[in-house]
Each structure stands twice: as structure tokens, then as C-alpha cells.
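Only one protein chain is missing; all other protein chains are in place.
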Amino acid sequence: MRKIATALTRSRVWRSVFRHGFPDSNRNRSLAIFSSFFLHFHPVKVRVRAIAFTRTFYLGGLALACFFILTVTGTFLMFYYHPIVPSAYNDMKDLQFVVSYGMFLRNLHRWTSRTMIALVFVHMAWTFMRGAYRHPREFNWTIGVGLLVITVLLSYTGTLLPWDQLSYWAVAVGTNIVGAIPIIGAKVKLLLLGGHEINDNALLRFYVLHCVVLPLTLAFGVGLHLWRVRKDGGIHLPELPPRRDDVGDENYASTRADAGSPESSDAPHENA
Amino acid sequence: MSEPTPESAPERGEEESLGSVGAARVVVEEHVSDCRTSDFVDEPMLMTFPHLLVRECVAFLGLSIFLVVMSLCFDAPLESIADPTRTPNPAKAPWYFLGMQELLQYYPPIVAGVLFPALLIIALAIIPYFRVNIERPPLWKSAPWTQVASLWGVVAGLSGVFYFTGSVPIWSLMVPLWAVGLAMTAGALPWRRSRLGIWLQTRSLAFWIFAWFLLAATTLTVIGLWFRGPGWRFTLPWYDGFY
Partner (left out) sequence: MALIDDLDVPMTEAELERRRFLGLLGSGALGLAGIGTMVAGVGYLEPNAPYEQATRFVVGRPEAIVPGGVLTLREQRVYVVRGQAGVYALSSVCTHLGCVTRHGLGQSEIVCPCHGSAFDMEGRVLSGPARKRLPRLELTLERGEIVVHTTSQVDDDTLLEV
């Protein structure tokens, strides 16, 4: 068994995919994180304090996990759903009574969305309480507020899709609030609903927003958010009492300058 | 498929793929640049693979189990088909909007539905650009009673705003405000040397404003969720059920 595994991890195919050996040495474990597209937003080593459960309760990560579950369940639901009146509602009934595991998938989608909102909100409150939004993470906090807004909008646009009484009136009240915005309100409402009343057009528009526009925006924003976590120096930890010698600080400054300079000088050239 | 000389070939392969000196040095720099504090030499660390990844997997599994059990036990509600001619009574928004729906009862839509949320989002977005939430010497260090007086002056002013500007007095905003005011004042009282007293004193103004926001949002949502019945009149959850 071990022989096969060794042969496999040394084969050219394996190497073309993973670029490192079996992660049983610290070097290969580092490379497993560092050279993987999916894992490279992690540092290769983490401080013990940083990964303690009670430090973050993994709230942000779990919110991302919810987004992942929602994408999968949502895609499944799309296979049976027509954004037309009255099929939209009938499809809900079909999911409930006709489609295998339909009710389960719809439940999962619904409860995951509610959980995600709660997680994102608590994530924000916890970040605030720990003071993690302060310098140098100001901008990442602002991105986070944007992600909270998009999350709520996702849930809100999803509300209309079942086309039941709750959906209809939640959207009726919501779009009237939009209409109350001075100057641009009426126009925005017209664009949002695709007409003056809530009908097929509005359903289709909310469907496109819910399934394409907002999830893509959120995915992009989450990428930015995670990237900034690393660039702003990892997750926030309260500083330990300073050591007696001040070597560390200079050390930090110099490595920071080393690591920073190629990026800051390269980036404009690449973009230009 | 496998390399002719399995012992040495993989090593070379790695180095070529990542740029000869590259891999190891970049990995170290990467790690160093993550350690912002001066104590990175002393602080205990773990390899991300497998220690953090295992924790993430466990957290994800825990979440999945919770969600699957929820989905098996509780069915997502589905009311009757949308009827533009008949508004259900009461017509409740999804729970995360219930706080706003509560406020819509007191203020015109332009205030409760547009101004409040917009101000809230802008305030949240720009918080970090003000140096307001720094750990600081106790609020009551100098001239405590002047400060207590000005605090309650502000509380009284805000209470007045919530009492008179709404269509009816908005107790659900005033009571959390008083609770926060009391907690702030508690830091100036005789037990201020105790641990709780010191904790209360070192909280910043931004903390208290955020605490009020959290308390008020929770109160409004709970009232909207369980204490509003037909015609949006006050009711008790065991009368009209849970929505």
C-alpha cells in the first residue's frame, strides 16, 4: 500500500498536478499550502494563538462554508425552477412533493442562508469587539461591511423567488422603500422591477440578480477580503508583552521592506 | 510513468518548477511577513498543514451536521401563492429586516427605510478611519461627575428625540440607550476598583455606541418577530403564535 502511494506521488502525473511530494515532511507540508491555488490564502505556518477556536470561532470561515453550500444547493434547485408566474410557485410545490430530496434541498438552502446572515453579522460584531478593524485592517473592515450588505441583498432577492404571499409582500414593501429615495428612487424601482408592478419581469430580474450578479460579486469580494487578511498581516492578535531587546522590531521592519518592495514596484508595470 | 531515479529526480523537479532558490526562501519570507509583532521568534507556531486544515474540516463538518439536522427537522415555510390583491395580516418581512419594519412604523419611509440604513452602513464602513476605539485611561479619571452629567445629558437628549419625533414614543430604542448609559455610569461607582469596574471603565465610546446598536437591533427584531400581531398591534407570542 505504502509502495503504491510512494510510486503514485512520485509519478510525473502527480508531480505535474501537485508540484510536491507526499506531505510527510515540513518542507512538503509547506509546499502543500504554498503551491496550492485553493490553500495559498493560508500562511504555511500559523501562530497557535491565531487558530484557537475561541479566538475567532471560525465565524468568517464558516460563513464562507455557508456560501459554498448555498452555491451547490442553489445550483441544484435551479434545475427544477422556472422564473415565471405561476410556475415558480408550482415548482416549489413540486420540490416539496414530487422531486426526490427536493424538500431537503430547499430546506438546506433556506436554513443555510439564514445561518449565513447570522454568521456574517456575528463575525462583524466579534471583529469589532476584538478591535480587529483598526489599523492596518481598516480597508478590509470596509470590504467586510460591503460583503454583509451583499449577503443581505442575496437573501432578500431570494425571498421573491418562491412567489408565495410572504415573497410578494416583502418585495412590495422593500421596493416601495427604494422608491422613497429622493430623486433616483422612482427610477431605481422601475429598473429593479422592470415595470410598475411586481410581475414576471420583476421575478426574472430578481432571479438574475440572485443567481448571477450578486453571487459573482460576493465571490469576488470574498476573494479580496481573504487576500487582504494576508496582506494586512494575518488575523488580528493582541500584542504580547514586548521582549526586552528591540531587535524584533527592526527585524520586522526590514523583512517587511524586503517583502514589500518587489510587489509595490512590480505591480504598476504589470498593470500598465 | 515514474521517474527513472526516484531518489534524486523529484528534488530537482521541485526546484525547477518553483525557481531554484525560490521555494524555501519565498516560503520563509511569506511566513516572516505574516508575523507583524516583535515576538515572532518566541511565539509557538504550528504547520498549517495539517493543523489548521484539520480544524477547518472539523468546523465545516460541525456546521454541515447542524444544517442537515435543521433541514431534516424543520421545513422551510411556503405560504399560499402570491396574491397582489390581498395583503396578509400581519405582513412580516424576513427576520433580518424586522428591525427596520419596526422603525417604519414610527418614521416615514424616507427616514426609517432610507436614511437610517444608509447612515448605519456608512457609519460602519468608516468606523476604522476614526481613532475612536483605542483602549484608553478610564473615562471617569478626571472630574467624574461632570462627565456623568454630560453623559446623561446626551442620553436625555436622544431619549427626547426618540420620544417626540416618532409617531409614538419609541421605547425599544430608549430602553437599550438607558441600559448602556447605566453600564457606563457603573464604571464610576464605588466598585470601580473591581475587575468588572475596570473592564467597564476601559471600554471606549465607540464600544458603547456599538453596544447600543446591537441591543437596539436585537430588541427591535425580537419585538417584530414575536410581539406583533394582526394590524401590527402589540401582542404576546403565546396569543398569536410565532411567525
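Letters A and B mark the chains in the order given here, with residues in each chain numbered from 1 onward.
Keep this in mind: a residue touches a chain if its C-beta (ideal position, glycine included) is under 8 Å from a C-beta of that chain, and two chains touch if they have at least 3 such contacts.
Everything numeric here is computed off the predicted structure, so don't read it as measured data.
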Touch with the omitted chain, as defined above, among A:89, A:111 or A:169: A:169
Residue of B:68, B:91 or B:215 in touch with the missing chain, whole complex considered: B:91
Contact with the hidden chain (one of B:66, B:116, B:152 or B:232): B:232
Among B:48, B:71, B:101 or B:159, residue touching the chain not depicted: B:101
Residues of chain A (touch criterion as defined above) contacting the omitted chain: 169, 172-173, 175-177, 190-191, 194-197, 199, 201
Footprint left on chain B by the chain that the document does not show: 84-91, 101, 104-109, 113, 167, 230-233
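Note that only the chains that are shown with their structure count from here on.
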Rounded Å distance, chain A centre to chain B centre (Cα mean): 17
Residue ranges of chain A touching chain B (in the complex, touch as defined): 7, 10-13, 15, 19-21, 23, 26-27, 29-35, 39, 42-49, 51, 53, 58, 61-62, 65-66, 69, 85-86, 89, 92-93, 96, 103-104, 106-112, 114-115, 117, 121, 124-125, 128-129, 131, 133-135, 137-139, 141-142, 145-146, 149, 152, 155-156, 159, 162-170, 173-174, 176-177, 180-182, 185, 197-198, 230, 233-234, 237, 239-240, 242-243, 246, 248-249, 251-252, 255-256, 258-259
Of all residues in chain B, those that touch chain A in their complex: 1-3, 6, 9-10, 13-14, 17-18, 23-24, 26-27, 29-53, 55-56, 59-60, 63-64, 66-68, 70-72, 74-84, 86-88, 91-97, 101, 104, 108-110, 113-114, 121, 124-129, 133-135, 207, 210, 214
